[in-house]
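What you see is the complex with one protein chain gone and the rest in place.
We just call them A, B, C, D and E in the order they show up, numbering each chain from 1.
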Amino acid sequence: MIELNSKIPSKHKELPKCSTGINGLDEITKGGLPKARPTLVCGTAGCGKTLLAMEFLVRGAVQYNEPGVFIAFEETPEELTENVASLGWDLKQLSAENKISIDHIHIDPEEFQEVGEYDLEALFIRLGCAIDQIGAKRIVLDTIEVLFSGLSNAAIIRSELRRLFRWLKTKGVTAIITAERGDSSLTRQGLEEYVSDCVIRLDQRIEEEVSTRRLQIIKYRGSSHGSNEYPFLISENGISVMPHYFCGFGP
Amino acid sequence: MIELNSKIPSKHKELPKCSTGINGLDEITKGGLPKARPTLVCGTAGCGKTLLAMEFLVRGAVQYNEPGVFIAFEETPEELTENVASLGWDLKQLSAENKISIDHIHIDPEEFQEVGEYDLEALFIRLGCAIDQIGAKRIVLDTIEVLFSGLSNAAIIRSELRRLFRWLKTKGVTAIITAERGDSSLTRQGLEEYVSDCVIRLDQRIEEEVSTRRLQIIKYRGSSHGSNEYPFLISENGISVMPHYFCGFGP
Amino acid sequence: MIELNSKIPSKHKELPKCSTGINGLDEITKGGLPKARPTLVCGTAGCGKTLLAMEFLVRGAVQYNEPGVFIAFEETPEELTENVASLGWDLKQLSAENKISIDHIHIDPEEFQEVGEYDLEALFIRLGCAIDQIGAKRIVLDTIEVLFSGLSNAAIIRSELRRLFRWLKTKGVTAIITAERGDSSLTRQGLEEYVSDCVIRLDQRIEEEVSTRRLQIIKYRGSSHGSNEYPFLISENGISVMPHYFCGFGP
Amino acid sequence: MIELNSKIPSKHKELPKCSTGINGLDEITKGGLPKARPTLVCGTAGCGKTLLAMEFLVRGAVQYNEPGVFIAFEETPEELTENVASLGWDLKQLSAENKISIDHIHIDPEEFQEVGEYDLEALFIRLGCAIDQIGAKRIVLDTIEVLFSGLSNAAIIRSELRRLFRWLKTKGVTAIITAERGDSSLTRQGLEEYVSDCVIRLDQRIEEEVSTRRLQIIKYRGSSHGSNEYPFLISENGISVMPHYFCGFGP
Amino acid sequence: MIELNSKIPSKHKELPKCSTGINGLDEITKGGLPKARPTLVCGTAGCGKTLLAMEFLVRGAVQYNEPGVFIAFEETPEELTENVASLGWDLKQLSAENKISIDHIHIDPEEFQEVGEYDLEALFIRLGCAIDQIGAKRIVLDTIEVLFSGLSNAAIIRSELRRLFRWLKTKGVTAIITAERGDSSLTRQGLEEYVSDCVIRLDQRIEEEVSTRRLQIIKYRGSSHGSNEYPFLISENGISVMPHYFCGFGP
Partner (left out) sequence: MIELNSKIPSKHKELPKCSTGINGLDEITKGGLPKARPTLVCGTAGCGKTLLAMEFLVRGAVQYNEPGVFIAFEETPEELTENVASLGWDLKQLSAENKISIDHIHIDPEEFQEVGEYDLEALFIRLGCAIDQIGAKRIVLDTIEVLFSGLSNAAIIRSELRRLFRWLKTKGVTAIITAERGDSSLTRQGLEEYVSDCVIRLDQRIEEEVSTRRLQIIKYRGSSHGSNEYPFLISENGISVMPHYFCGFGP
């Protein structure tokens, strides 16, 4: 075999990353989520998707001075605030300090059904305002199913997903989009994971009556990463991923 | 790794909870169901959904002085009264004392099929009356399948579910909604568990010809909880969950 | 934990039951099937559904002096008579003595397809006549699939099932309705078991080339019951269930 | 427990049976197939359905002096004759002696699709002629899928199946109908086994690269029978079932 | 048990067979494929279907002096020639000697969709010409999916399959038809294996990261055959089946 790499012009350049501040996650991702790109966080009900996304925003705002926007399609700001209070996060105060902005967007399923094709433009305008208002560097969309459950054609969903992801990139924000599990694929449509640059899967499994939570980086375009399943806990300190099986592949 | 939590303004505030009074369940849920929010109880036929919901009401009325409303979409008040008599619960007397109110609502499947979209408003009025009449603090809807089995569009079911759940929250009642198992998801539609704040799964399994009942808290927004599978019994004292595998995560 | 049961007004009252007379079954059900309510008996082809239902009628007529009606949607009275003759049951004689009445009802699938919605009224009139004629206390409907296989809408099937079950209750007869297994649920529609008060599952399994028959009480509203899987035999004495794994939960 | 059987008028009367003459099969079925009733023989491609049905006819004609009709919906008489020649059966000679009659019926799928509902009457006339011509006591229909594959409504298929089976009974012939395996049920439609009085399943399984053939009596209305899985061979003597696991249940 | 076979007129006559010349295959099939009948060879992508079919033709032409026609619905003659060159087979030379003829037929899916029902007549004419031109005794159709993928009605596909198979028989050629695997059946439609006289399944399985190829005769009307799974290799000598588990059933 020829020694190949000597021939290829080699200037290793790491993809810019955005620290999550979440215990263990930055270690597994070798620095955090892909900066200014969207990351998909998927899993079953109760797996901790919303919590991970919220911690990403809270730690961003508090530790890294990066304001963040949380777009909730189902829960109200009051409920979200109440839900994370047990973790000691004071969303009210963070909102008052313009570090975090929580926006509840109601999607009427009839609306985009009657039109036939859903128009994302109105959403983009609203997201844009929310981002600009506090100079957000991070954004969370929770959850993508509400946006696209009215569509049934795989080609159109795929195209709309790409349009949403591309728009987020033009805004320069690091995004987390949450998604629900499908029957035999990572997500309901089985499309989101292919279109995304980075995919994190959360899982809650029962084995001999004992429940364990696990996290896996399914995909990370442009970066090496730990690819095993890592156990994680949800405690009063938020999420703690345990990279004890970590075996590095990359530089 | 930086020590993170010192930086985040931390005022741990527990979510308000509603004691069920059910043996072992309050221990696993660290105090009961989320107060003034709906909880989904799902499982196969014969798993004990209706019994758990009824015990929640009976113990609420008797032990915690919280009147409760039971909305039955399939069984009549007489049948329900007869069914729980073997557990020593006298629903007739509790009704006479205005501690519990049982309401049978007949949903005609043709009705909401002809209209195309089901109108929950009429239901809200009726539920509202039942709640106000005895100053109910707890409510049970048994079972959600009857309400939504006439709908086939996932986006509309999701939207209607949210509307129902939101309405219940505005009434300030702690609610249990029962749901039947789906083929490969917790519920028939595979949507209810995502929309709910709290999800409890009941299960009856045969292993080597012996049957065991098990309970798991799948999801509990805003609270830590025991997340294993806990065996439970149905005896003359009602339901007894055995939190013997309990391993606390939270504060 | 508070001692709860002292607070709840407790007058344990057992649900009225109807002895089947079938070997072992009354022991497992703690007295028989729910009196004046319908019980669903489901299982694959050849599992013994029809035989169990017929033995319930024959023993009711002979041992408990309760006349019974057998509504056959597929087999003729002659065939049924011939089929149980090997068990020593003389249906001809029992019919002559007005202890058992066998009625063959032919359901024309086109009929309820053209109308769109099937009208159960005509069936109710015929069932009513058969019941009144011999003062029946027991009834068997074999098998429910023939009644509902022309319907495809889950909400309507559910509604019609409830209407049939409710009508049977108003007649005060203890009923057995047989049902065929579905792909991934107890019954073809996966609905019958939820609507029923009592569900018995029969099973015939091959393990290492040897066949075993098993019976399980899946559900029994208003009563405790053995919930394991119990082996049973079909011999010249009819069905014999072996409650050797019986572990009582109830009072 | 009360001694029950003394009370029931008991005159054990065995169902009339029709000897197959097939090695071991009459032992397992305690005398043969149900006389003057149809039996369903189902299994995957290559399991030996057609061979078993043909041997039933050949042995009936030669050993029991019962002429038989073979209705082939796919193979021609010439092909069938050639196929069984390796087993030493001379269908030509048996036809010449009027002991066996082979009839090839071509079903045009378009025919019963255009009409919407298939009319079995024409088939009944043709079958009737074939039966009367040689005074047949046995008949084989190979295979039922060709008859009903043009129908998609479960209720209509069920109804037509019953009509066919009932007609065969009125003719007083003992019938074998072959059927192909479905995805998760014994037959393609999952209906045939419920409508049939007797069901035999043939199976060819690979275990650790070795193939074994097995036969099981799934169902036998009106008769006890060995219900295990019995290995069988196809040799120059035809089919040989090995009832070595036989454990009798009946009288 | 009566000694049966003395009574049946017994003149064992073997079905005429067509030697494949493929290593081990003629041993397992006891002489080759059924002469002048079609054989179905099915399996997943890359299992060796086309190779087996081509070797059947090449060895037929070279070793048994039987010219053969290869009908390719997807690959061109040039590609096929190139593909088998690594096995040392020179299709160009064999074509020049009129021993093998390769015909590429392009089926336009729109054509038979617009008409509603596909007309096989044009195909028959073309096949007939190809056969007559070199006096072919063998033919391969690769692959049947292209022919029938435009049809969706099971009854029509079945009928058309039978028509194709019957036509091949009238031409007196021994045929191999290749077919792709279905989800839960041998073939895509799950019909082809029932209509065929002989079915061979090829399989490529990974077990603990090691791949093995296996061959099984699923069905062989009119002949006994080895019915186990036999490993096979593809080498520079073509296919070699290893009949090491062979256990003969027949005469």
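Details
Everything below uses one rule, namely that a residue touches a chain if its C-beta (ideal position, glycine included) is under 8 Å from a C-beta of that chain, and two chains touch if they have at least 3 such contacts.
These figures come from a predicted structure and were not determined experimentally.
Taking every chain of the complex into account, the omitted one touches A, E.
In the complete complex, the residue from A:96, A:125, A:154 or A:210 that touches the missing chain is A:154.
When the missing chain is restored to the complex, the residue among E:180, E:197 or E:229 that touches it is E:180.
Residues of chain E in touch with the missing chain: 21, 23, 27, 44-46, 50, 58-59, 62-63, 74-75, 79, 82-90, 93-94, 107-110, 113, 143, 145-146, 149-150, 180, 183, 204, 206, 209-211, 213, 233-237. Contact between chain A and the absent chain runs through residues 1-2, 4-5, 7-15, 117, 153-156, 158-159, 162, 184-186, 193-197, 199, 214, 216, 218-224, 227-231, 245, 249-251.
Everything below uses one rule, namely that only the chains that are shown with their structure count from here on.
With steps allowed only between chains in touch, the distance from chain A over to chain D comes to 3.
Seen as a C-alpha superposition, chain D sits on chain E after a turn of 60°, to the nearest 5. With centres taken as mean CA coordinates, the chain nearest to the overall protein centre is C. Centre-to-centre spacing of chain A and chain E amounts to 52 Å, using the average Cα coordinate of each chain. Centroids of chain A and chain B (each the mean of its C-alpha atoms) stand 30 Å apart.
Between chain B and chain E, the centres computed from C-alpha atoms are 60 Å apart. Among all residues of chain A, none touch two or more other chains. Looking at which chains touch one another, you get A-B, B-C, C-D, D-E.
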